[in-house]
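Some chains omitted; the rest stay in position.
Letters A and B mark the chains as written, and numbering starts fresh at 1 in each.
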Amino acid sequence: MNDRQRQRERWERRTETPLAVASLAYLAGYAVRVLARDLPPGWRDVCLAVVLAAWALFAVDYAVRLRLSGLGPLRFLRGHVLDTVVLVLPLLRPLRMVSVYDKVQRRRDRARLTLYARVMAYAGLTVALLGFAGALTVYHVEYGAPGATIRTFGDSVWWTCATLATVGYGDVTPVTPVGRVTAVGLMACGLALLGAVTGSFSSWLIQVFTREDEKRPPGNPPGAS
Amino acid sequence: MNDRQRQRERWERRTETPLAVASLAYLAGYAVRVLARDLPPGWRDVCLAVVLAAWALFAVDYAVRLRLSGLGPLRFLRGHVLDTVVLVLPLLRPLRMVSVYDKVQRRRDRARLTLYARVMAYAGLTVALLGFAGALTVYHVEYGAPGATIRTFGDSVWWTCATLATVGYGDVTPVTPVGRVTAVGLMACGLALLGAVTGSFSSWLIQVFTREDEKRPPGNPPGAS
């Protein structure tokens, strides 16, 4: 068992960077296909190939990890729900980004970022990538729909920002079922991840003010908020 | 008194599963009646019978518990406001789900779920069931109203999600008094229960990052956030 765990850790350490690169390649390929609609067909096929190759890589990684876990497929699936969701919908990959981000941070060995700053950076980055993927998808399914109000990618980004911030003007809204399901997913992310960002910001601000209080009587370590 | 309490606990233990089943039957019967409008009348009557039978069960349970409490009706009512509301409006039953959920969890004896995960699971599940009941009710009272913008069940679900997330696009909104009262109830649930979900998610995220900090100097138990 211990041996298996070591194997698994080695696999995860080695595949981390390639998988992160593949995720970005997937997102980039998808973005180019959606946005550059008047690209020559040759380039569009290249994008499709990149997207499919990245997806194949994700599937291989999933299969290897399933094998290394020594569990049956169903039990593995139950313990790795997020991994499975992310395999089926690779646009949600940013959700698994925490380990990559943390590793980059650690390699530079800069412990300057405090706990709250790290939560904010991770949640903010994740929400930005998910928001970009969501804006792409909504634009893709909406721009040609009858009665659509989201007609340009700019509209889609504007709508995404208003949704993630839970402002929701309603001047542009998705009208297709796929667009609306994507929207509900974005709302959930906006609520959860941006809630974490604002909560951490608030805690950090209180910490800053607490520390200022303690500057005058010197020697005390800055306490928790 | 102690004897009475034991009796009450036995009653609650025995009725838990039947009541949970009755709640689901009530919701299912109501959903079929509202959604499948072109069902043959025979089936519609079956649904109505299921709904009424479930309601009768709730009333019997309430009466037995009132009797077992040994209190007058008014004093019992004052101490069981939520139970009384839930008796009158059985669609709000999910609010009482916490005990059932907890019991299922305990029976499987899996303590894997942490505190925050449990709060998120309970509040998320409750909000999903209440949202479904709310979407049904709003669709039921709105789809035929003059000037209504909520015309299909899909619209109603879309509106429910936008309301619970406090996004509120306003592209579709209820126009009837009953629909608006339901909407206000949904807003209150959305604020309170989804606030609990996002708050717990935020705390859990901070906990994860704190634990990662502590991995390097080994031996310390992971501290609270």
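List of remarks:
The working rule: a contact is a pair of C-beta atoms (placed from the backbone, for glycine too) under 8 Å apart; a residue touches a chain by one contact, two chains touch by 3 or more.
Note that the structure is a prediction, hence the values are computed from the model and not measured.
Of the identical protein chains in this complex, 2 are displayed in place, while the full assembly in this structure file contains 4 copies of the same sequence.
One rule holds in what follows: only the chains that are shown with their structure count from here on.
Between subunit A and subunit B, the superposing rotation on Cα atoms measures out at 90°, rounded to the nearest 5.
Centroids built from CA atoms put subunit B at 30 Å from subunit A. Partner subunit A is touched in their complex by these residues of subunit B: 154, 158, 161-162, 165-171, 194, 197-199, 201-202, 205-206, 208-210, 212-213. Within the complex, the subunit A residues that touch subunit B are 98, 102, 115-116, 118-119, 122-123, 163, 166-170, 173, 177, 180, 183-184, 187-188, 190-192, 195-196, 199-200.
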